[in-house]
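With one protein chain removed, the remaining protein chains of the complex are shown where they sit.
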Amino acid sequence: MEKETARIEGFSDGVFAIAITLLVLDLRIPATENNEPQTLVHSLLTQWPSFLAFSLSFFSIFIMWVNHHKMFKQIYRRNTLLMFANGLILFLATCISYPTALLARYYGTPSATAAVAVYTGLFVLINLAFNLLWSTASRNRKLLRPAISDAAVRKIGRNYQYGLPVHLSAFLLSFCWAGGALILCVALWTYWAFTSGRLDLPDEKPVNVP
Amino acid sequence: MEKETARIEGFSDGVFAIAITLLVLDLRIPATENNEPQTLVHSLLTQWPSFLAFSLSFFSIFIMWVNHHKMFKQIYRRNTLLMFANGLILFLATCISYPTALLARYYGTPSATAAVAVYTGLFVLINLAFNLLWSTASRNRKLLRPAISDAAVRKIGRNYQYGLPVHLSAFLLSFCWAGGALILCVALWTYWAFTSGRLDLPDEKPVNVP
Amino acid sequence: MEKETARIEGFSDGVFAIAITLLVLDLRIPATENNEPQTLVHSLLTQWPSFLAFSLSFFSIFIMWVNHHKMFKQIYRRNTLLMFANGLILFLATCISYPTALLARYYGTPSATAAVAVYTGLFVLINLAFNLLWSTASRNRKLLRPAISDAAVRKIGRNYQYGLPVHLSAFLLSFCWAGGALILCVALWTYWAFTSGRLDLPDEKPVNVP
Partner (left out) sequence: MEKETARIEGFSDGVFAIAITLLVLDLRIPATENNEPQTLVHSLLTQWPSFLAFSLSFFSIFIMWVNHHKMFKQIYRRNTLLMFANGLILFLATCISYPTALLARYYGTPSATAAVAVYTGLFVLINLAFNLLWSTASRNRKLLRPAISDAAVRKIGRNYQYGLPVHLSAFLLSFCWAGGALILCVALWTYWAFTSGRLDLPDEKPVNVP
């Protein structure tokens, strides 16, 4: 059966690719008045929160794209709710550059808590949107790949079950230990990076040789 | 029959994806001098017109993309007029970030009327461009999907018939009640969101199983 | 025969789509201190050179994309020179936003001549790059669509033969009449818009019905 979702995936890939690349616009070179090498090197080193925030957000959007890709490999048809759950994911992915800039500006200041709380809070919303997408798709089997097995559907759901509780914990932790909240997020994203290969279901491998 | 319009759709999807993602560049973090948490939280809260304008415009471009998608599922061939009607839609979609920034800056000030009038006025033009696209395609049946029925063509036309009068009303309303004009637009876009599923015509469903 | 150029076209479409959309970033809202409606409306009206420059450049990149599309419909294979002629076109298309910003800033000032000369000068370079692309492709028939006729190759070449002399004339004219140089460019682009349909060669129409 032909996939109805090809143009949705293409549009989503476009939005993810742009959102991930626009992050670099917040890496601004130091605005030093003098041209001395020591000043430049020193200014570059004091920009570390910007590089950290850029790297974190790039990695998080890349993982979101991998997860999105894994889910849409199993989604073959769409309905209105699925279209808008996907639209919500794209909206929130586009937003990431805003708390990234907050993090770059305020990490290491007394306002770090507020910045990290906004940052991790956005990921709580992103997880809710991904859960809405996958529950919409998996509740209505007609939207999924025809030959998919129950075990495969459950396997995908299980892989993402830690998303919401971990991000929620990171959000709460941000109020007492900002750095710890970021470490928790990175730990989850790394887990997803390592387990993403396990989601390649054996029954989806194409068998026709050219 | 092969679709002649594949590269037009790909290019249009690219422009929509970029236009929708660039909106976030106008969400600038507060430029506060001090680093106190209260100052940051207060500055974030006073930015609400920016968040509102960003969300509205993101949603409106997403709906435009869905509508564009629905129309091009029925368009198989192109002529010069269709190419330029589509180019006009892309031009106006790209422009949306400008009145969005106006809205973010002036909503809640004595200039709200002017900002909302420019914003809703752009949507009047966008509707004229969409009407030009669909009337070009539906007047010349050779441009449409070969097996399409008259009922299907009329069904699509009917779904968008409210676009021009509602946006025109919002434009006129903006001069006496700026907030009401925005509510009117959101109501129309929500109607389109809910009815977009109805436009999946039964006779376009692929029947060949892999 | 399979097209070897699919990924080149995809990448080129991406660059054109981004270049055309980034133009809007130079449409900045007026930076007025007070919030009076009269001030806002007045500031908007004095921005007309920005709107003019944006519209001109959007239209010119759209026409470039249409022309690029027409040529690549006939190009099936690639060699190193063709790859880099295409790279040069993308480089120059990306550059357009720079003289567009110059035009927006200096049109209507004593520096209009310099701004329009840079603007039209860029289009002379773009034409040289397009000529390099098409002469590379048409000199080496193995790069073109297998069934293409000599008449079709000449027809495409003829359609673009005015490009270089007209843009060169516009560049020279810019030194004595800046506005006239822009009018000359728009006249050529409009000619291309109207004749682009004529380049759909009858022998490329697919004949297999689904």
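Before moving on, here are some points about what is shown:
The first chain written gets the first letter, and so on, giving A, B and C; residue counts start at 1 in each chain.
As a convention for this text, a contact is a pair of C-beta atoms (placed from the backbone, for glycine too) under 8 Å apart; a residue touches a chain by one contact, two chains touch by 3 or more.
Since this is a predicted model, take the numbers as computed values, not measurements.
Although it is not drawn, the missing chain touches A, C when the whole complex is taken into account.
Only one of C:38, C:111 or C:161 touches the chain withheld from this view, namely C:111.
Annotation: of C:44, C:64 or C:102, C:102 touches the absent chain (contact as defined above). Although one chain is not displayed, chain A still touches it through residues 9-10, 13-14, 16-18, 20-25, 27-29, 35-37, 39-41, 44, 55, 58-59, 62, 65-66, 69, 193-194, 196-197, 206, 208-210. In the full complex, chain C touches the hidden chain at residues 1-2, 7, 10-11, 14-15, 18-19, 22, 25, 79-80, 83-84, 87, 90-91, 94-95, 97-98, 101-102, 105-106, 109-111, 113-115, 118, 146.
In this section, only the chains that are shown with their structure count from here on.
Relative to the whole-protein C-alpha centroid, the nearest chain centroid is that of B.
Chain A and chain C, compared by their mean Cα positions, are separated by 36 Å.
In chain A, the positions touching at least two other chains are 18.
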